[in-house]
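Working notes, beginning with the structure itself.
Only a single protein chain was left out; the remaining protein chains are all shown in position.
Lettered A and B in written order, each chain numbered from 1.
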Amino acid sequence: MAIHSITVTVNGSREYLTVPSHVTLLQMLRERLALTGTKNGCEAGECGACTVLVDGEPVNSCMMLAVEADGREVTTVEGLAREGQLSPLQEAFVAHNAVQCGFCTPGVLISARALLERNPHPSGEEIREALVGNLCRCTGYLRIVQAVQAAAEEGGAK
Amino acid sequence: MQTPTPGLPAFDYTRPASLSEASQLLAEQAGEARPFMGGTDIFVQMRDGVVRSRTLVDVKHLPGMRDILYDEGMGLTVGAAATMNDAARHPDVQTRYPLLAEAAHSVASYQVRNRATIGGNLCNASPCADASLATLVLEGRVIVYGPGGEREMAVGEFFVGPGETSLQAGEFMTAIRYPVPPVGAAGRYLKLGRSKAGDLAIVSVAVLGFPDEGVPSGYRFRIGLGSVAPTVVRAPQAEAVLMENPPGEETFALAAERAMEAAAPIDDVRASAAYRRAMVRNLALRGLRQVGERIG
Partner (left out) sequence: MTNEGLPSALTSDPVGKGVPRIDAYEKVTGAAVFADDMQFGPGLYYGRLVRSSYAHALIKRIDASKALEMPGVKAVVTGRDVNTRIGLYLIDRPIFPTDRVRVVGEPVAGVVATSEEIADEAARLVEVEYEELPAVFDPVEAAQPDAPLLHPDLGKYEVANFIFPQPGTNISEHFKLRKGDVESAWPKCTAIVEGTFRLPRIQHVPIEPHVAVSLWEPSGNVTLWTCSQSPFAQRDLIAQSLDIPHGNLRVVSPYVGGGFGGKAGVSTEVYAVVLARAVKGHPVKLRMTREEEFFGTTTRQSLVAHTKIGCDADGNLLAMETAYYFGGGAYNDYGVNIARAAGYSCTGPYDIPNVKGDSYCVYTNEPIGSAMRGFGMPEIHWGIEQIMDQLAEKIRMDPAEFRRRNCVRTGDTILTGMTMPAIDLVACIDKVTEAIRWGTKEEASAPHKKRGKGVAIMWKAPAMPPNPGSSAIVRFNEDATLNVEVGAQDLGQGAFTVVAQMAAQVLGVPYEWVRVSVPVDTKYSPYEWQTVASRITWSTGNAVKAAAEDARRQILEIVADHWDEEPEDLDIKGGKVISYKSEQEQTLKDMVIYGLPNENFEGWKGGPIVGQGRFMPTYVTNLDFETGQGTRAVVHYTVGAQAVDLEIDTETGQVEVLKIASAYDVGKAINPDLVMAQIEGGAVHGMSSAFEVLRFDEAGRPLNSSFVDYRIATSVDAPKEIHGDFVETPLEDGPWGARGVGEHVMVQTAPAMANAIYDALGIRFSALPLSAEKIFLALEERERAGG
């Protein structure tokens, strides 16, 4: 079994790890770094609960190997707030009641963050399309869309 | 009862430094090693136990594998490891090969499209595959690297059956070349899923049309069908109708009917053959109308 020594920058902090080939980025984050904000919902790239940013782009971390993250920058939900100060998106989710059970929320926030980076003023339809890979069973998505729109009006992702 | 594994089964990951090293590894471990790019198909199949591999050979980073280049003479060359998002948002793809952009954009979700690759989509050889169908209709050619060096073939020859390609031991796809589109071409990729977006294709139809003085109707159409045969297929019977008869509602309706003849759908957990066959007709008609409008 091949083992790899990797260096991954996670939420701005450089981490040095040794991982077997088949460990996924999701497993690495949750089990090696105890960053449990990113969730395991299906391990098949369908539900989006495991969404993280890799070099700024959202991916399903369950469908990426830890070894592939070597030399890359990963952002998880834990990296969105700055010194306890919520990002505009996080604030908007709180203010608009876009959270219920909270399990899909980290993945949604990551996808939404990436959306606002590439499209600072998305329409409702564009938001929905960008979030099609983030399944939510509780909210019905309406307030999520409202929150993203509100955050966009506030001036964006960061 | 066997269920998919939690996490991935064990394998070795390796990143060869060159095309020849990759090919050598694949040849040496034929049957036990596979090329690996986005992983969005392979990982699911490995969890399911459908694919077993001792080694995954990561070829994404090899020279040219992620490049998308347009050249007036050769057309579009898409590196096999170009992601769906890479392709969907590339200006040359959007302006010159919008059918490919549309097909790539229709895949799953934004997250998946950041990993799923054009080449991987073709190599998985699912009859539902979106990039495969677009490539078929655009008459793309796949470029494969192997122990004997590079070889090239029409994408129609590349697909052998569901999940089966003509890749030989030691070979992997490096690029797909799309010829310069015919002048005045317009195309549409119509995908029917169980939800409005994010699903795989229950039935897909790709239509490309362009003026051609060399045929009686003055227009040529290429029609491709997905999810209704062992591989993605063209609908020559429908295409023939469109070559012979002037474009218009009546011709399109007739062509759409004939398109069903190219379909050999099955009943499965996703849809019945009867429904799929009818959707071939209805989507083809829709596509023909929309393309017809744009090419005048």
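Note that in this section a contact is a pair of C-beta atoms (placed from the backbone, for glycine too) under 8 Å apart; a residue touches a chain by one contact, two chains touch by 3 or more.
Everything numeric in this text was worked out from a predicted model, so none of it was measured.
Within the set B:92, B:199 or B:257, the residue that contacts the chain not displayed is B:199. Contact with the omitted chain, checked across B:7, B:120 or B:292, is made by B:7.
The chain not shown here touches chain B at positions 1-7, 9-10, 192, 194-200, 269-272, 274-275, 278-279, 282-283, 286.
Remark: the residues of chain A touching the chain excluded from display are 30, 34-44, 46-47, 49, 76-78, 80-81, 86, 90, 93-95, 97, 99-106, 109, 124, 127-129, 131-132, 134-145.
Note that only the chains that are shown with their structure count from here on.
Distance from the chain A centre to the chain B centre is 29 Å, each centre being the mean of its Cα atoms.
The touching residues of chain A, counted against chain B in their complex, run 1-2, 4, 20-24, 27, 43-45, 48, 51, 54, 57-60, 62-65, 67-68, 111, 114-115, 129-130, 132-134. For chain B in complex with chain A, the touching residues are 4, 6-14, 38-40, 43-44, 47, 56, 58, 85, 108-112, 114-115, 197-198.
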